[in-house]
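Missing here is one protein chain; the remaining ones are kept as they sit in the complex.
Moving on, here comes chain A:
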Amino acid sequence: MVELQGIPVSPGVAIGPALVLDADGYQIPRSVVPADQADQEYARLQSAVDAVSARLETSRLETAAVAGEHTGDIFAAQLQMLHDPRLHAELRRRINTEYLTAAYSVNRVLHNYAAALRQLSNPFLADRAEDVLDIEKQLLRELGAVKRGPMSDLSEPVIVLSHVLTPSETANLDRRYVRGFATETGGAGGHTAIVAKGLELPAVVGIGPFLDSVGAGDQVIVDGDRGRVIINPDATTLKHYEQRIKQRNSLSARLAELRDLPAETADGVRIRLNANIEFPHETSAAIERGADGIGLYRTEFLYLSSEQEPSEEDHYQAYSQVVREMCGRPVVIRTLDLGADKMGHRPLVEQEHNPFLGLRSIRLSLRNLDLFRPQLRAVLRAAVHGDVRVMFPLITTIAELRQARMLLNLVAEDLKDEGIPYRGDIPVGMMVEVPAAVVMLENFVREVDFLSIGTNDLAQYTLAVDRSNEYVADLYQSSDPAVLRLIARCVEVADNAHTSLAVCGEMSSMPARALLLLGMGVRNLSVPPSSLPRVKKAIRSVSINQCQEIAARVMKLEAARDVDMYLLDRLGDLVPELVVT
């Protein structure tokens, strides 16, 4: 048994046979092409560049869909590198004037860049060598100079062990067979780590040289919670880890049994528990796990996952599918919530200095009515098939809300004139994500049918922290007392006005924070399908009285850290099964 310590970057435990990947150093022989074939060789390189470019774009979109936009953006800088004019000039020179093969030129030129980056004293820059080598490897594969890796035709479960795993390799791991991975290099802030976490694949990186001590097929345990990797574990260790996996699984199984039971507290208060989804196919997961409805249907994927701007018909088809599959259960469709920086279909603005404070979300929609109108028409048309509600994101001023509502009415009139089936009387709601909206909430509740608090953005805008910025990410806490006070105020205003209020951010998906929200008076939560069982378990394990005690105590605390520690403590008392040991 060999025990190794590395950096835990993605939680969970995986056990399986090792798949050891070869070390990275390619030996591409120096070879030349006949002078009259140089142009053809350069053309071959260009098609390889096009193919890799398309693949990186797909990685970006797929990763963004599974793990969020920012994680997907990792591939944007790589695309920029791939199209670097200096790189192309240099490759062209080597092929056209020195008659070197495309593969050899790629190998030399990109290795030189990677070596230059590695030498830099700044670790952030030195890490970019990883991105350059990633591009090199992909180009070489495309040119047929190196074989496709052993990972392209897996047929049984494996644990991937490698010197380095590039971000694209990580994004493209075959999730059906790869249980987890461990690498010699890498750090917590590396792109590979971020992608692994997004994909929920147990992973340990930065172990240092260890591949020499592993043989193909050796049994390996990857403990992504503690950063440990064990090669050929002894019987006791193996049993211990199998036990841990079993515990995780049996908890999942017990939680699955809750499926058909209502999300009701021990003292019989019914909580609406909805699912957040991004893709139509997620409705089945939502239904299987017993969601009361779709509390947040994010429509951004329609704009991100296609080369062309989605048509009204594209919107309509996607929405109708979700609405039909939910069989009469409510579906809240949120209109486009993207920034101008993410709209690849057409240039909407010059580069923004501060995209999070810029032309995004409802602001973008209201400035581009030809973009917004087809979406609203599709929502009203899909409403014929079930209980559809529409929600506008990032509403900051009353004027924005009125403009959006007015446009909805205009669109309804158009549909009527055109004789197209639609429903014009659907409930209209807004996301509460900006402190200004909380301050003015008394005015807003008079003009909307429902409210939903987006705790991620509300925390970001309240605390003035860009949550994607690793330097300040630790300041971003949805459990910050300032954020909690804003939520408490929303509940009060909504109750007084008898307006329905939901919480649909990340906060509601964490069982301990969900209990706090119940204590604060929230009765409607919307969480990712994967979190439904745990949150339902938490709800069914407590009384409202207990939740109120939690809230009363929390509202006296001064720091997010204190709140989290107290909540974890209480969760341990009230729902011990959910506390991961």
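In this text, a residue touches a chain if its C-beta (ideal position, glycine included) is under 8 Å from a C-beta of that chain, and two chains touch if they have at least 3 such contacts; residues count from 1.
By definition in this document, contacts and distances are computed from a predicted model.
Enquirer: Hey, which one's the missing chain according to UniProt: "Fe-S oxidoreductase", "Phosphocarrier protein HPr", "Aspartyl/glutamyl-tRNA(Asn/Gln) amidotransferase subunit B" or "Electron transfer flavoprotein subunit alpha"?
Expert: Going by its UniProt entry, the chain not pictured is "Phosphocarrier protein HPr".
Enquirer: Touching the absent chain in the whole complex: find that residue among A:E3, A:D84, A:D234 or A:E313.
Expert: A:D84
Enquirer: Of the residues A:V2, A:A76 or A:I420, which one touches the chain left out of the display?
Expert: The missing chain is touched by A:A76.
Enquirer: Just checking the interface: what residues of chain A touch the absent partner chain?
Expert: Within chain A, the residues that touch the unshown chain are 70, 73-74, 76-77, 80-81, 84-87, 113, 116-117, 119-122, 124-125, 128, 131-132, 189, 351, 353-356, 466, 468-471.
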